[in-house]
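Here's a slice of the assembly, chains where they normally sit.
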């Protein structure tokens, strides 16, 4: 029996996340359910999409990711389910799965997305404000039980997609943005490991501060030092060793980051 | 193998909730355990009872709900277990299960409540301060294993019951109270969907502000707008679209709410 993950902005106070397990177990009694996060910022679809994209691929093939960051619940925004390569997603059609979708496409995996329009796979009563419980949890459980996607809805070709800003390249400079700040205050930029190449000199400007130390692991630098490194998801991060870089620098998602790189021999711009 | 849920005021910092799974799995190795909430306000029995009542019925028949909001632990307050229609509860006898009990009675389900007085179904050592671990977790696990209620204790007829204030009706006015505020700042009143009838005009006064917009779903109104709607548990709620109504209005549980309704044709008071 497969796995289901939950990523929501429900918090942990009210039982909204817990009740989804009740609905799932009523339909798929042996489902294993993992919480990824219930502390996505309220209605912060991009943050939810990033969390799903950072962790999804570490789950076994066939895992079904439920995402519920859903400011449009009860309006005509479509409820969807999707096969994205070897894994599944169900949630609102608002971009929450679009990074998972990008990755599946990039990896050459086949993709199938449906508009959930078959209420017989939902709870008998569907509230206007809690589709996580009433639509997405039962659909995920039925998927786990082997109900094929195409029985639960109608194929669509135009899911909502988020557009993650890409860093702008100006010679040896990268004009980037703060993409994500984690609980440790580590600041991820929208720059991937593979965007950097084999540099010999490194300088990063953020919030008026220059970070020149690029390390492999936090422990290489002294407590309190600001360092840059590649985080566990492959993004360039700024961290304060044993501290909180985000609090120290006062930055927020979207703020600018400029990275200046030097290479051993002059490389032509690889646009 | 059945399900167990946990609802406590333990928070998530200290491992008090986690250790209950260890005790459960030592007795019922295949138990599936869901957290409803560990963030009930400290000693807030009513809040715990409301969370149990909002979500309990979405779990499969036979589910055992453990509730531990227990300011009287170690005093003569009774530890109890109960069959409430098709589900079970175990926890202190302080009203925590009384909304589940009301609903089971209202639905005509049979009810059986026992005072847990058979220590052979508990952990060998029972601390004076943590009956969740030492009494309720093992009792729930034994219940799941099929031990009948009447072997674990003595029937009682007088469980402690909470009295939820009902709204007062004065003509077309309902004098209500704030019952529950969730993580999104949505404010639930002690008015059920079925208390409203088919009204044609709606006005709600709360904290000196008048809310006239009654919607089906948040997305019908503009971000920042205050709206009234029926929440996912069937209570009348006040919400700020994409915002936090509770913070904006500065209200707390127990504060007054007045609802004035107009009906298409004058209806006689239905006391």
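We call the chains A and B, going by the order they appear; numbering starts again at 1 in every chain.
One rule holds in what follows: contacts are C-beta pairs under 8 Å (C-beta built on N, C-alpha and C of every residue); 3 or more make two chains touch, one makes a residue touch a chain.
Just so we're clear, the structure is a prediction, and the values are computed from it rather than from any experiment.
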Homo-oligomer size of the whole complex, from 2 visible chains: 3
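Everything below uses one rule, namely that only the chains that are shown with their structure count from here on.
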Gap in Å, rounded to a whole number, between the CA centres of chain B and chain A: 32
Residue numbers on chain A that touch chain B, as the complex places them: 10-19, 21-23, 25-26, 29, 33, 42-43, 71-75, 77, 127-130, 133-134
Interface residues, chain B side, partner chain A - complex: 3, 5, 7, 12, 32, 34-39, 51, 54-55, 58-60, 63, 182-184, 216-220, 229-232, 242
